[in-house]
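So the structure is just underneath, and the comments pick up after that.
One protein chain omitted, others in place.
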Amino acid sequence: MREVAIPEAPVTVATEVRFAETDQMGVVHHSGYIIWFEMGRVAWMKAAGMPYTEVADSGHHFAVTAIHAAYRASSRFGDTIQIITRLAQLRSRQVEFSYEVRNAADQTVLATGSSEHICVDLVGKMTKIPLPIYERLLDGALRVAAANSNTVS
Amino acid sequence: MREVAIPEAPVTVATEVRFAETDQMGVVHHSGYIIWFEMGRVAWMKAAGMPYTEVADSGHHFAVTAIHAAYRASSRFGDTIQIITRLAQLRSRQVEFSYEVRNAADQTVLATGSSEHICVDLVGKMTKIPLPIYERLLDGALRVAAANSNTVS
Amino acid sequence: MREVAIPEAPVTVATEVRFAETDQMGVVHHSGYIIWFEMGRVAWMKAAGMPYTEVADSGHHFAVTAIHAAYRASSRFGDTIQIITRLAQLRSRQVEFSYEVRNAADQTVLATGSSEHICVDLVGKMTKIPLPIYERLLDGALRVAAANSNTVS
Partner (left out) sequence: MREVAIPEAPVTVATEVRFAETDQMGVVHHSGYIIWFEMGRVAWMKAAGMPYTEVADSGHHFAVTAIHAAYRASSRFGDTIQIITRLAQLRSRQVEFSYEVRNAADQTVLATGSSEHICVDLVGKMTKIPLPIYERLLDGALRVAAANSNTVS
């Protein structure tokens, strides 16, 4: 397995801000973005043809080992936001995704971030990413990158 | 197994309102109380000598089949609240708890409610409450009731 | 202002179950449905032409005074669910919505419920629903009902 980064393959998913996601500052609580990042990588994996549900069904999980988030602007109830996700790194035992959250209406960048994951089995023990999962992620990333490239050109 | 209600056995647990639990109205979001109810019944079961962790470890869960909540006053970040939980009903296949949420400082009732549960096994199939669990709940309720009675008298 | 119920005006919104919404039973935590109900009434109000954002911008809120939920079946990460919302009651000072949550794939009813609301101003004091808001809700409900009726016939 090679160590690869395929930043050319962003996948975008949109969602409406839920009232319950706001806090008394009148904006979305910062923990909400961490859940949006998760929605982003779930959407990325689905678009890449390796849905996370199938990873879970195979008895594996991509446990989160690190989260980084930088908050630049607020989002509010009523806003539609976009989560743009990229596969930042794919190794034999680790995956890293990067994220950009934008206001859909004016494309303001609200937050950027990344998440690092290791592969664990059902009892939480660290394992190699099973080869079929690794390959489907890699193939999917290349296919998404190609599709994006076609769209742009 | 008898059908029993032991309302004389309230158990109180206190918690500080988390900033993340507020919404843009400046008060705790109504979904937060549903999670407080859960904290209440977890505390009740612990006090009764039948911790929910042991129910789960035995391969069972008390799946929620109904929730009722009436909201009377708001709680805010910085408040300490109390959750007062009672075993409202214990049957061979069902458990019901009732709740009162109070502001700890002035004892204002913020919300009342109840939750109904059936016993399910690990694959989610409805089962009788295992006899040892049923008996420990019943004995615990009686012991909590007796302890409260002693405290009051 | 009349007291009206317009159950003929359901509005449906769909969402994908988030991984973060699951609990250790492997299904969506029951508190998640309370937030889905909220998404349902937000969608209903938007479809009816009286978006909740405008209620909030006018300095009012529909504070929740009661929640009832009955849970019939589980939902899981990866499922798409539908929230079908109806205006169950509209009075001068109160609104009530009812909900049905379905699995989008097979139309299984996962949960039903309702929420009751009073109108409050910015400092949380109960007020009449401002007439323009009341009328837009009523007109919207009738328009949604008519649209549904056209769709069905």
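Each chain gets a letter, A, B and C, in the order it is written, and its residues are counted from 1.
Here is the rule we use: a residue touches a chain if its C-beta (ideal position, glycine included) is under 8 Å from a C-beta of that chain, and two chains touch if they have at least 3 such contacts.
A quick note: this is a predicted structure, and the numbers were derived from the prediction, not measured.
A.B. asks: Considering the whole complex rather than only what is displayed, give the residues of subunit C touching the chain that is not shown.
C.D. replies: Touch with the absent chain occurs at residues 19-20, 22-27, 29, 31, 76-77.
A.B. asks: Which residues does subunit A use to touch the chain missing from this display?
C.D. replies: On the subunit A side, contact with the omitted chain comes from 24-25, 27, 30-31, 34-35, 38, 56, 61, 63-72, 74, 124.
A.B. asks: What residues on subunit B make contact with the chain left out of this view?
C.D. replies: Counting over the whole complex, subunit B touches the hidden chain at residues 16, 18-20, 35, 38-39, 42, 51-53, 56, 77-78.
By our rule, only the chains that are shown with their structure count from here on.
A.B. asks: Nearest chain to the global Cα centroid?
C.D. replies: C
A.B. asks: Hey, which chain ends up farthest from subunit A, C-alpha centres compared?
C.D. replies: B
A.B. asks: Taking each chain's centre as its mean C-alpha position, how far apart are subunit A and subunit B in Å?
C.D. replies: So the centre of subunit A lies 36 Å away from the centre of subunit B.
A.B. asks: Which residues of subunit B are in contact with two or more other chains?
C.D. replies: 24-25, 27, 31
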